[in-house]
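Here the complex is missing one protein chain, while the rest keep their positions.
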Amino acid sequence: MFAEYTASELTSIFAMQGFAGLILFSVFVLMALGLAIIFGQMGVINMAHGEFMILGAYITYLTSNLFSEYAQNLFSGYFFVAMLLAFMVTFALGALVEWAMIRHLYKRPLDTLLATWGLSLILQQLYRTVFGPREVGVTLPDWLMGSYPLTDMIEIPINGIFVMCITLVISVGVYFWMFKSRWGGQVRAVVQNREMAGAVGINTEKVDRITFALGCGIAGVAGSAFTMVGSTGPTSGQLYIVDTFLVVVFGGASSLLGTIASAFTISQAQSTMEFFLSGSMAKVLTLLVVVGILMLRPQGLFSLKIRK
Amino acid sequence: MTATSMGKDFVLSVEGLTVSFDGFKAVNDLSFYVDENEIRVIIGPNGAGKTTVLDLICGRTRATEGSIKFRGKELTKLKEHQIVHAGVGRKFQNPSIYEDLTVFENLEISFPRGRNVFGALMFKRDKEVIDKVHEIAELIFLKDDLNKQAALLSHGQKQWLEIGMLLIQDPELLMLDEPVAGMSVAERKLTAELLNKITKDRSVIVIEHDMQFVADIANRVTVLHQGKVLSEGSMDKVQNDPKVKEVYLGH
Amino acid sequence: MSYGLRSFLPKNDMINILLLAVLIMVIFPLSMDIFRLNLVGKYLSYAFVALGLVLCWGYGGILSLGQGVFFGLGGYCMAMFLKLEASSPENTAIQSTPGIPDFMDWNQLTALPWFWEPFHSLSFTMIAIIAVPVIFAFIVSVAMFKRRVGGVYFAIITQAIAAILTILIIGQQGYTGGVNGITDLRTLKGWDIRTDEAKYILYFVCCALLIGSILVAQFVRKSKLGRLLVAMRDKEDRVRFSGYDVSNFKIFIFCLAAAFSALGGAMFTLQVGFMSPSFVGIVPSIEMVIFCAVGGRLSLLGAVYGTLLVNWAKTVFSESFPELWLFGLGALFIGVVLAFPNGLAGVYSTYVEPMLAKWLKSLKSARPPMPSSTADSRS
Partner (left out) sequence: MLSKTLSSKLKKTALALSASLLLTPTITQAEVNTTGLAVTDDSVTVGILHSVTGTMAISETGSVQAEKLAIEQINAMGGVLGRQIKIIQEDGASDWPTFAEKSKKLLVNDKVAAVFGCWTSASRKAALPVFEQYNGMLYYPTFYEGLEQSPNVIYTGQEATQQILEGLDWASKTKGAKKFYLLGSDYIWPRTSNKIARKHIENVLKAKVVGEEYYPLGHTQFNSVINKIKLKKPDVVFISVVGGSNVAFYKQLKAAGIDMTKESPLFLTISVTEDEILGIGGENIEGIYASMKYFQSLPNDNNKAFVEAFKKKWGKDIVIGDVTQAAYLGPWLWKAAVEKAGSFDVDKVREASPGIELTTAPEGYVKVHKNHHLWSKTRIGVAMPDGQYKVVYESDDLIEPDPFPEGYQ
């Protein structure tokens, strides 16, 4: 299929395609990281994850409207404010949800799935009531649009770079928080032995609440970032849910590194297949391969062999 | 492994057994043999690998290396239920019973019949089953609680129920993980009595911390330390072994 | 303890099943016009799925978020037969290839695909309605349960399967009718299924099959297999060490649930007159779990009532307060899960039944109350 193209064309296309894969990878990581923290560390399945993301997107939309109304001259910087706000609002909502709902369900993981599904219905309707049933258009500052031409053929989308940067910052942040901070140590202690952690003076309730809220907060930032590449509507969150869960499960639920590795594998597979096949078939094949591998290796890509 | 143990027909021969978790060898090149009708007690400090040994024998954990032969049959390749069918029964450290079911149903489920899907569908609660359940219930001091939901039993009663669930399978090798843990003194006494009754026609492996209890029931004692056999022999011999003293008293 | 009918159908259960039968087969038909009754018939076809979920989720602890797949497969098998009958060469004379379904003609298919051929036969179709979903369920469940995939993983993988199947059906429109589904189904062996009379008959067939399925489920529940499922949900390891191959039981119950769902799908197609991918995907699958949860995941009859109630509420509320409906459904769901994990049936057995018993007792102080063996003490 490449006979009619020159070598330089092919090189640049493969470079671009690799870059497209990287963007998809960043998107997957952003989507999945919050869920991986909640699912992997707490065993809670948050079906409303997509709705938390969309909340972040709506916050971004509101912020952009506010800035264009009252602070036009600061508009180019609004996106950072929006992401911060998105994080804070979804973090707060997450804490509230944990307090009202999740904490009663820790011993029934499958039930968290059902209850959060109910939550997702409520949030969807809430968005519809408040923002209307239509998708809203989020205006981006000019510097985030367009691309940077590397060569004649290769154009690097600036918002793609931006998404990758956010992903990197958040991943590194989560890494330090989980593995280097005192707080992360407490979280891991609670995961491993709740009673013991409680006995040595860790406030397990607080750890749970903040872990859950943090997962939601990351979802909010992800949603905020996705206004650059996706749609913002009451039901947009539903679009992400299958992909997100598969990334987390495929990575091996308890391992954040696994989530990243799995996001990388799936995104590269999908973007490669999309290039050679039609989009729909690529999607089906990717999902089939992932499900197939999960059947052969249910523990996912990365998992610790632990002593029962 | 002593010279005399070679070439004899053991009920259970464990040879060169090793299992490692991410490089940590919980059981390391372990060998021991259990005789017909022998009561073997395994003791050792925490983390010595006692429970892991039982897990390995009953198939809950897969061995990295080594062999476990039960009446000449290699167990390491079998699945859990096949090992049970071969005649090995195992009691867990925490009483593992079905809390949602009654005592009767707990025992009935353990009755060795109708173990495949179709058999379970067509299983009939006939006289043979009922008689056997009553017989075992009598033995484990629960004959008045048959219709009680298992969740409502006391801790000691739960331990007995689990022992009963094993007895109804009539295993040739019975493995008990801390059968008297958490029991009152009175319950302990009854349990020792019970064990004496039920160990008549089978080989038994017991893990226990209570030294008095061990002395009461054991034929032979194996001391594990860091996944290896530290000492083996009669209670007296083991108690006077300087290596054992060092491990137990040294820290 | 005498065995036989009494043990599998204690008097209490028998009365309750009879009550349900009277409700759906006598009271509903007498009190509703055919339009409403046809709606109830549609709801009842979802109840098959909820029934299967009681067995595999409530009893087996296996939560499947892909029951729509089996509902859809059963429904599609039925629809393929009906579509072929509706696409006789006479009816489709204006097509470029007469005798094949209209959507195939539009997609330039010039011959019937091989896998459609056997669906000319009604007896094959009847077998396929059950066999195709069950074989599919068998393959999925063997792959998963033999490797001890369970709980959350199973739920998510079944969800992914539902997503895959939906994309496939929509994408392969030449073979499946695509997003529109298989529509305009008319006759079954020459019998017009669109008339009011036919709708009555189909409604009663649906009821009869549902009661039959409830009895089968009841038999399973009361057999030792039912107790084993409860035991497995509680202590899977212990069951293994009592000498059972746990995975086989899970496979069986999952396949049975799939068979129920498929039956419901086929009845759905017959009563509604078409089948489309919108009943295969994730959202309908989760909705069916909602029906089951609201009714009570441990109660066969509860699942049926839950299905009827949620759908009835959906119809009524979405007509009068479309804005509030999703709030209501979401809140109902959270409320049930948080406060009444055993659903309506749980509410009934913890609050209503003791009151009834007390009341009955005061009427005539005889007969001890029946022990309930299905109490779920998990906290």
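Note that the chains are named A, B and C in the order they appear, and that numbering of residues resets to 1 at the start of each chain.
Everything that follows uses one rule, which is that a residue touches a chain if its C-beta (ideal position, glycine included) is under 8 Å from a C-beta of that chain, and two chains touch if they have at least 3 such contacts.
Keep in mind it's a predicted model, so treat the numbers as computed, not measured.
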Chains shown that the absent chain touches, full complex: A, C
Residue, one of A:Gly40, A:Gly118 or A:Gly230, that touches the chain absent here: A:Gly230
Touch with the omitted chain, as defined above, among C:Ser31, C:Gln108, C:Ser123 or C:Ser362: C:Gln108
Omitted-chain contact residue, chosen from A:Gln41, A:Thr90 or A:Asn159: A:Asn159
Where the unshown chain meets chain C, residue by residue: 35, 38-39, 42, 96, 102-103, 105-108, 167, 170-171, 173, 178-181, 183-186, 194, 272-274, 276, 278, 318-319, 322, 325-326
Residues belonging to chain A that touch the chain removed from view: 5, 9, 13, 16-17, 19-20, 23-24, 27, 128, 133-139, 145-149, 153, 155-160, 228-233, 235-236, 238-240, 270-271, 274-275, 278-280, 282-283
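Everything below uses one rule, namely that only the chains that are shown with their structure count from here on.
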Chain located farthest away, centre of chain C as origin (C-alpha): B
Centroid spacing, where centroids are CA-atom means, of chain A and chain B in whole angstrom: 48
Whole-Å gap separating chain B and chain C, where each centre is the average of the chain's CA atoms: 44
Chain A and chain C: spacing of chain centres that average the CA atoms, whole Å: 34
Sites on chain A at which at least two other chains make contact: none
For chain B, residues that touch 2 or more chains besides their own: 60
Chain A partner contacts - residues on chain C that touch it in the complex: 57, 63, 65, 143-144, 147-149, 151-153, 155-157, 159-161, 163-164, 167-168, 171, 282-283, 286, 289-290, 293, 323, 325-327, 329-334, 337-338, 341, 378-379
Touching residues (chain side chain B, partner chain C) in the complex: 58, 60, 79-81, 84-85, 89-90, 92, 96-102, 105-106, 108-110, 112, 114-117, 120-126, 130, 147, 149, 151, 165, 169
Complex contacts: residues of chain A adjacent to chain C: 39, 43, 45, 101, 104-105, 107-111, 113-115, 117-122, 124-126, 128-129, 238, 241-242, 245-246, 249, 253, 280-281, 283-284, 287-288, 290-291, 294-296, 298
